[in-house]
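And then chain A:
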Amino acid sequence: MSEAVSLGGEPILRTKGLTKQFGGLVAVSDVSLDLYVGEVHVVIGPNGAGKSTLTNLLSGDLPPTSGEVRFEGNDIAGCSADHISRLGIGRSYQKTNIFLPFTVFENCRLAAQSRTPHALRVFHRAGGYAEINRLAGEAMAAAGLAHRAERIAATLSHGEQRQLEIAMCLATQPRLLLFDEPLAGMGPHESQRMVELIKGLTADHAIMLIEHDMDAVFALADRLTVMVNGEVLESGTPEDVRSSPAVQLAYLGGEEILHD
Partner candidate 1 sequence: MHKNQKASYDRREFLRGSAAIAGTTVAGVLLPTGQVFGQQAKLKVGLMLPYTGTYTQLGIAITNGFKLAVEERGGKLGGREIEYFTVDDESNPAKAPENVSKLVQRDKVDVVIGTVHSGVVMGMAKVLKESGTIWINPNGGAGAMTGAACAPNFFRTSFSNWQSTHALGKVLKAKGIKTAVFITHKYAAGEEMMEGFKEGFEKEGGKLVKELYLPFPQVEFQALLTEIASIKPEAVVCFFAGGAAIKFLKDYQAAGLKGKIPLFGSGFLTDGVLDAVGDAAEGVETTLHYADGLDTKKDKAFRLAYAKTFKLQPDVYAVQGYDAGQLLAAGLDAVKGNIGDKAGVIKAMEAAKIDSPRGPWTLSKSHNPVQDMYLRKVVGKENKVQGVAWKALADPARGCKA
Partner candidate 2 sequence: MNFRAADYLPWLVIGLLALFPLVESTFYMQLLTKVLIMAIFAMSLDLLVGYTGLVSFGHAAYFGLAGYALALMAPQYEAVSLWWSLPAAVGICALFALVTGVLVLRTRGIYFIMVTLAFAQMLFFIFHDTKIGGGSDGIYIYVKPTMKSGEVELANLEKIEHFYWLVLALMAATFLLLRRVLGSTFGRALVGIKVNEHRMRALGFPVFRYQLASFTLSGALAGIAGYLAAVQYGFVNPEILSWHQSGAVLMIVILGGMGTLYGSVIGAFAFVLLQEILSNQAWFGAAAKHWQLALGIFIMLVALYLPQGLAGLLRQSGRKAAAETTDE
């Protein structure tokens, strides 16, 4: 796979006319967007705008009704979630999705194991793979959880659990990260830590972020997409979006979402 993909080059992920219908309801309609390594692409919009559905289409949690998703040049629309993950896309969920009864280390170890499964070596102890342990350790360190390695995930604070979910994503060595409201339910201090964490990842990842916290949005966004009713209303640099009349009229103007 090409390592040459970088800022200003080819997009690592490109969607064209991506659409998802649930029965008669159109949740995502004709969405086209590009994601680049080194960029944080934030998607905002009111509840029910189709942001999470869009993430699910990219991660393979849902199959699209029509349209195209190209990741590093290959069409991955309709591929299964595990397949897409193995291609190099990691994601976090709106509602924390981790292994609560396991230790922090085991959460990350399992995640790292998904890259080097050794599924057939059933007689070899799981803890005995240096490569997997190293990846898990690095992911914990990157997410700032190294000191929590032996804690049971269920006993972590909410913010730490969200950090752990990101650590697990990192342990799978993705090139594209999809974060669905990583700051949800966090206090100001925790939020700040998370923003720093995400900033630190931008250099060698493409990141798509769904977020409501506007301070964080403008602190992180290299590119901003506004969705309303499943459609892309506007997409561009934060400045472009801010100055877009359509956005101002429909969204930024009267509504208080921005100050949420």
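Criterion applied: all candidates are chains of the complex that A comes from, given by their letters.
Here, a contact is a pair of C-beta atoms (placed from the backbone, for glycine too) under 8 Å apart; a residue touches a chain by one contact, two chains touch by 3 or more; residues count from 1.
What you see is a predicted model, and the numbers here were worked out from it, not measured in a lab.
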Touch-positive candidate for chain A in this complex, from 1 or 2: 2
Of all residues in chain A, those that touch candidate 2 in their complex: 59, 61, 80-83, 85-86, 91, 93, 97-102, 106, 109-111, 113-115, 117-126, 129, 132, 168, 172
